[in-house]
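On to subunit A.
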Amino acid sequence: MNMSLGLMLQFSIILPLLAVIGIVLTAHKPNLRESVSIGSSILLFFLVINLYIGFQQGATISVHWWELIPGLPISFSVEPLGMLFALIASFLWVITTVYAIGYMRAHHEQNQTRFYACFAIAISSVMGITFADNLFTLFIFYEVLTLSTYPLVTHSGTEEAKKGGRIYLGILISTSVVFLLLAIISTWFVAGTLDFKPGGIFSPDVNKTVAGTLLVLFVFGIGKAAIMPFHRWLPAAMVAPTPVSALLHAVAVVKAGVFSILKICVYIFGIDLLAVLPSTQFLLYLAGASILLASLVAMRQDNLKARLAYSTVSQLGYITMGALLATSSGVIGSSMHIATHAFGKITLFFCAGAILVAAHKSKISEMRGLGQQMPITMAAFFIASLSIIGVPPAGGTWSKWFLLMGTIEAEQMILMSVLAISSLLNIAYLLPIPFHAFFSGDKVTTPGSGIKEAPLPSLIALCLTTIGCVILFIFPQPLYELSQAIVESAGFTHGK
Partner candidate 1 sequence: MLLGHYNYWIVIVLMMIGFYIVIAHGNLIKKIVGLSIFQTSVFIFYISMAKIDGGTAPILAEGIEQYSNPLPHVLILTAIVVGIATTALGLALAVRIKEAYGSIEEEEIQNKDNLDC
Partner candidate 2 sequence: MLIHLPVLQVIIPLLAAPLCLFLTKPRLVWLFALIVSGLAFLISGLLLQQVMTSGTIIYDLGGWDAPWGIEYRIDRLNAFLLLIISSISTIVLIAADTSIRKEIPADHHVLFYILYLLSLAGMLGIVATGDAFNVFVFLEISSLSAYALIALGKDRRALWASYQYLIMGTIGATFILIGIGLMYQMTGTLNMEDLSKRLPEVSQTRTVFTAFAFLIVGICLKLAMFPLHLWLPNAYAYAPSIVTAFFAATATKVAIYLLIRFTITVFGLSFSFTHFPLQLLFVVLGLVGIFVASTVAIYQTNVKHLFAYSSIAQIGYMIVGFSMTTMAGMTATLLHLFNHALMKSALFLALGAVMYRIGTTKLTHFQGLGRQMPLTLAAIVIGGLSLIGVPLTVGFVSKWYLVMAAIENGWWPVAALILLGSLLAVVYVWRIVEMAYFKPALAGTETIKEAPLSFLIPIWTLILANIYFGIDTRLSVQVAQAASMSLFGVTP
Partner candidate 3 sequence: MLVGVAFAIIWMKDLLSISMLSGIYGLLSASFFVAMDAVDVAFTEASVGAGVSTLLMLVAITMTGRSEHPVRHKPLLALAVVFVTGSLLVYGTWDMPYFGSAEAPIHQHVAPRYINDSMQEIGVPNIVTSVLASYRAFDTFGEVVVIFTAGIGVLALLSVVRRQEDIEKIDSFNNSMHEQHLVLRIVAKMLIPFIMLFAFYVQFHGDFGPGGGFQAGVIFAAAIFLYTMLFGMSTAYRVINQSFMQILAASGVLLYGSVGVISLLNGKEFFDYSVLSSNPVTGQHWGIFLVELGVGLTVASVMVIIFFNFAGRSENSPPPVSKDS
C-alpha cells in the first residue's frame, strides 16, 4: 500500500461519493449496481483498516481542505474516537449492503438506485463526521447526513412514510438549525475557534452560565442523539425499509449523534470544565429519565421495529450519560457502548427485517413459535438481546460495566440505580421475544406453513453481526485500547 495516509483519509470520504456516480450510471443493471455498492463498501473498509494500522503505529493523519468561511476550514484528522466509529460504520456498511441486497430484492422495492445512492451519500457524510477536525466540518456533514437519509426514510412514498419523513426532517433540522447552529456560532464567538482540541477550547475562566447554556444547546441541538424530548423522529423513521433502520437508525445516524456529543464533551468543553458546569447535572438527569422512560415505552410496543427504536432511544441515553459523567470510566464506557450497541442493535434489526421478509410479520404478538421455522434468526436475536442487556457472552457486558463504574466514580448513586433498573427493563422487553418464539406453548404459526429462513445474503449478514457481538465479548482488548486512547489523548486529569 503506497498511498499516503492523508490521501487515504480523503478517499474514505470521497469513495462513497464516487460510488454514487457508479450507482447512478449502472442504474439499469441491478447486478452491476449492487457490485459497485459492495465493491466500494469493501474498499472503504479496507481503507479504514489501513488508517487504523497507520494510526496504531503512531502516525498523525490530518488533512486540510479549504476555508469555507474565512477562518473556518474544512479539515479532517484521525483521532481514537473517530477511528473507532469509522471502523464500526465502515464494517457495518459492508454487512448491511449484503443484507440490503437480499432484503430489497426479496421485498421487490421500488427506486433501488435512489436507495443505494442515498445510502452511499449517507456513509460518506458519516465518514466526514467521524474524521472531522472541527465543529464546523462536523456540522456540515451532520446536515448532509440528515438530508441524504430523508429520501431513505420516505422510501416507500406512502402517506405514512411521508408523515414519518416530515417528523424525521422536522425534528432533526429544527434542533440542528435552531440549537446546534446557534451553539456553534456562539462557541466560535466565545472561544474564537472551533477546532477539536484535547482538553477543550474554552479558557478556564469562561463564564459558567454561558458555557452551561451552550452545553444544553449542544445536547438538545444534536437531535440525532435522540435525548428526550427530541426523540420522536426515531420511531417515526421506522417506516423506512429495514436495512435503513438497521444501519442508519441503529448505527450511522444515531451514533453520529452520540458521537458528536461525546466529541463535543471531550474536545470542546473538556472533561474538567464539564464537571463544574451547572447544567451538566440537569442534563445527566435528563439522560437518565430518557433511559427509563424510553424503556418503559418500549415495553408497550407491539411492533417489533418500534420496540427496537425505543430501545435505541434508551441505549443512546446511556452513551450521552457516560459522556456527561465527566469521568474516565464514563467516557470509556460511552465509546465502547457505541461499538457494542451498534453490533447488538443492528443484529436485532436484521432479525426484524428477516422476519418481515420471510414470514411477513412485524407484530411481536404474531411471532410466537417462530423459532421452529427461523431458528438461526431467532438465535441471533437472542444473543444480540443479551448484548443489549449487558450480560455475557456478549460485548455489551463490558460497556455497561464501565458505565456503571463511571457513575460510581462520579458518585451518582441515582444514576447508578437508573442503569440497574434499566437493565432489568431491557430483559423484560427483549427476552420474551426469542423465548416465546422457541418455547411458546400455543403456536400461532403451524409448522409447514411455508415460512423459511430469510434470503441467504440477509442470513449471512445477521450471522456475521451476531458473531461480532460475541467477539466483542471475548476480545474486547482493541476496543478498550482505543477507548483508553481517547481518555489519554483528551489529557485526562481526573481527580485533580
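Selection rule, in plain terms: all candidates are chains of the complex that A comes from, given by their letters.
Everything below uses one rule, namely that a contact is a pair of C-beta atoms (placed from the backbone, for glycine too) under 8 Å apart; a residue touches a chain by one contact, two chains touch by 3 or more; residues count from 1.
These numbers were taken from a predicted model, which means no experiment stands behind them.
For subunit A, the touching partner in this complex, chosen from 1, 2 or 3, is 2. In the complex of the two chains, the subunit A residues touching candidate 2 come out as 66-70, 139-140, 143-144, 147, 154, 157, 161-162, 166, 169-170, 173-174, 177-178, 181-182, 185-186, 188-189.
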